[in-house]
Each structure stands twice: as C-alpha cells, then as structure tokens.
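Of the protein chains in this complex, one is absent; all others appear in place.
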Amino acid sequence: MSVQYIVELFGTFFFAISGALAVKDSEHDWFGASFMGFITAIGGGSLRDILLGSYPLVWVGDINFLYAIIAGVIAAKIFFRLLERLRRTFLLFDTLGISLFTIVGLEKALSLGVQPEIAAIMGMFTAVMGGVIRDTLVNETPVIFRKEVYASACLAGAVCYLLLNASVHLDRELNALLSAGLIVGIRLLAVRYNLSLPRFL
Amino acid sequence: MSVQYIVELFGTFFFAISGALAVKDSEHDWFGASFMGFITAIGGGSLRDILLGSYPLVWVGDINFLYAIIAGVIAAKIFFRLLERLRRTFLLFDTLGISLFTIVGLEKALSLGVQPEIAAIMGMFTAVMGGVIRDTLVNETPVIFRKEVYASACLAGAVCYLLLNASVHLDRELNALLSAGLIVGIRLLAVRYNLSLPRFL
Partner (left out) sequence: MSVQYIVELFGTFFFAISGALAVKDSEHDWFGASFMGFITAIGGGSLRDILLGSYPLVWVGDINFLYAIIAGVIAAKIFFRLLERLRRTFLLFDTLGISLFTIVGLEKALSLGVQPEIAAIMGMFTAVMGGVIRDTLVNETPVIFRKEVYASACLAGAVCYLLLNASVHLDRELNALLSAGLIVGIRLLAVRYNLSLPRFL
C-alpha cells in the first residue's frame, strides 16, 4: 500500500465530508447528502480519467473508495454535530481535499505521458471539478467562479510541482508535500485576507 | 431480438416522452423539446457506459434508439393533447423509465465484471442521471434532490435484485420483474403519501 494510495483515500474521505456538508439550508435528506458527498469525491478524478481515457476509473476498480466516501458522509454528520461551525469545517476539509487531489491528479496525468501544461490542468480538474459538478447540480455559482482564489491556487501548486521537478529534481514526496502546502497556504491566506484576482473586463 | 433489448428500447421511448414533457411553462420549441427528450433518454446510459469505458455507447452503435426517441417525442406531443394532464402522464412514463433502466444498467454493469455495490450505483445512474442532466440544463433542482423518494427507490430495487440473485438464485427475468416492480411500488407510494427520507442535518 503506497503513500500515494493512502493520500488518495484520505482526499476522497475529506471531499466526501465537504460534499455532504455543502447543503443549502440543511435541505438535503440522507440520500441527497450522500449523493453530494459521492459526486464531490469522485467527480474530479473521474473527469480526469475520462478525459485521459484511463480505465477503469479509480472508484470503479477499487471498492475502498466507496467505503471512504461512506465513512466521510458519516463523519460529516458527526463533525457537524460536534462542531456546529459549518463554514470552517467545510473550508478545512475542502482545502485539504483540493491540495491532495491536485498533486495526485497531476502525477497521474504525467504518468500517462501527457505534456506538463495538460498535466497541470488535469491536476486542477481533479481538485476542483467534483465541487464544480456539485455546485452546478444544486444551481449554485460554482466555487471556481466566486471571488476567492480557489482553482488558481491549485494551478499555482501544480506549476510549482512541475518547476521544482524540472529544475532541482526534488524528491517526489517532498515536492508533493511542498506543492500541496503552497495550495493550502494560498487558499487560506486568500480566505483570511479576502484576496482576489484582478477582473477580466 | 432479446427481451432485454426490447425493454431497453421501451425504456428509451418512455424517457424521451418524460423528457419532452419536462418543459417549464411550455417554453420550449420543437428543437428544445426534442433535445430534452434525447438527453433524458440517453443521458443515464451514456454516463454509465462512459464511467465503465464500455464502447460503443448503445445509441451510437444502434440507430434504433434514435428512432425510439423520435417516436417518444412525437408520442409526447400526442399524449399531451389527448390527456391534458401533464403531471400524471409525466409521472407514469418517468416511473416506468427509471424502473426498467435501473435493472438494465445494473445487469450491464454486472456483465462487465464490476463489484455488486458499484453495479447498484451504475443501475441507479442509468435510471436517474438523464433526468439530472435534463434538470441541470434548465436550471431546475434535479429530481433526485427534491423531497420525494426517487433515486433511493432505484437503489432499493437494485439492492433487491442483487440480494435475490445472490440468495435464492431467482430466475433472471422474474428477478428483474420483481425488482422493477419494487421500484414502481416505492415511487408511487412515496408520491401518493408524500413520503420522504429523514433529513441529513
């Protein structure tokens, strides 16, 4: 059992929590919350693998990912009760999820032989598209279009990984840790200080 | 021509009817209604096959499914005129569609060798995701997140099929009939008596 495998399981678990908690006014029933956790957890990675034509999809070929999601949904229920601070809990698990998934997705794309620029996009997609699908399904503005720095933090982390890898040939695991840390850092600073990118028009 | 093939064609026909009738305030033109019928009919099965990497997609490889959809859209126009009771007509054809497609999708996934839990999800996806895509496109809350028991009825039917198959080794066609009947029963009871699952939070 590799470190990467455990990281991916944990990312799935964190994303399932964030998905199950992403409910509008507590409107969802158990099925709806589980479905949201499921889609958030598998959406980004599934899109990446479909775009790359890489089969079987991770969760189709390995039942442990389904169990990680179920655990995440149950944990969401418990955490929510304990903490009663939805927003912060959601932010924490979502940030952990996107940072881990960016690196996992980037490395998978690279291992399938695509060019670095495409691999960076795939890393970002792995991280954010589950949430985008989730938000689109409940007719909310997808998280990537809101003011905070979100997907661009993932892209920055992916570019950081690629640069460190190409220049100083950093150890893979240290590089992954550093680049994921950069994503967490950018994201939390942006939320804390209300940072945003310049407008397009 | 197997029973399963005819069932799938009829499911496609029913779903095309329900999709074409799923219009907001009769706003759609002929193209819009046909597109909605098409997406509703092929969305779930296409998603299943894409997730499983099973090519060619059913409707790409067999033109009869396109004809079943065209027939469904025309039937929707005629039925609507005859009956003038949109809601009930829609409910009837939609319920027939989801019950048939759950079993068709479940059996296809099993035949491709995935584990039972994943096959159950694929059966449910086959049944409900066409409608989810349809609802998302017109910015309505997807049917699976509304209060009524919908996708969970499909999941119950899929689990019933798997249990009957694993325990008493029921004849495949009888099992399919029973499990599809369970879905219809749960769905119609839930609508009739306004049943819903407990809230998540």
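The letters A and B name the chains in turn, as written, and every chain counts its residues from 1.
Definition applied: a contact is a pair of C-beta atoms (placed from the backbone, for glycine too) under 8 Å apart; a residue touches a chain by one contact, two chains touch by 3 or more.
Note that the structure is predicted; figures quoted are calculated from it, not measured.
Checked against the hidden chain, the listed residues A:Ala71, A:Leu91, A:Ile118 or A:Val191 yield one contact partner: A:Ile118. Within the set B:His28, B:Arg146 or B:Arg199, the residue that contacts the chain not displayed is B:His28. Mapped onto subunit A, the interface with the missing chain covers residues 50-53, 114-115, 117-118, 121, 132, 136, 139-142, 144-145, 147, 151-152, 155, 196-201.
Taking the complete complex into account, residues 20, 23, 26-35, 46, 50, 55-57, 59-60, 63, 66, 77, 80, 136-139 of subunit B touch the chain not shown.
Keep in mind that, in the parts below, only the chains that are shown with their structure count from here on.
Our note on geometry: subunit A versus subunit B, Cα centroid distance of 30 Å, whole angstroms.
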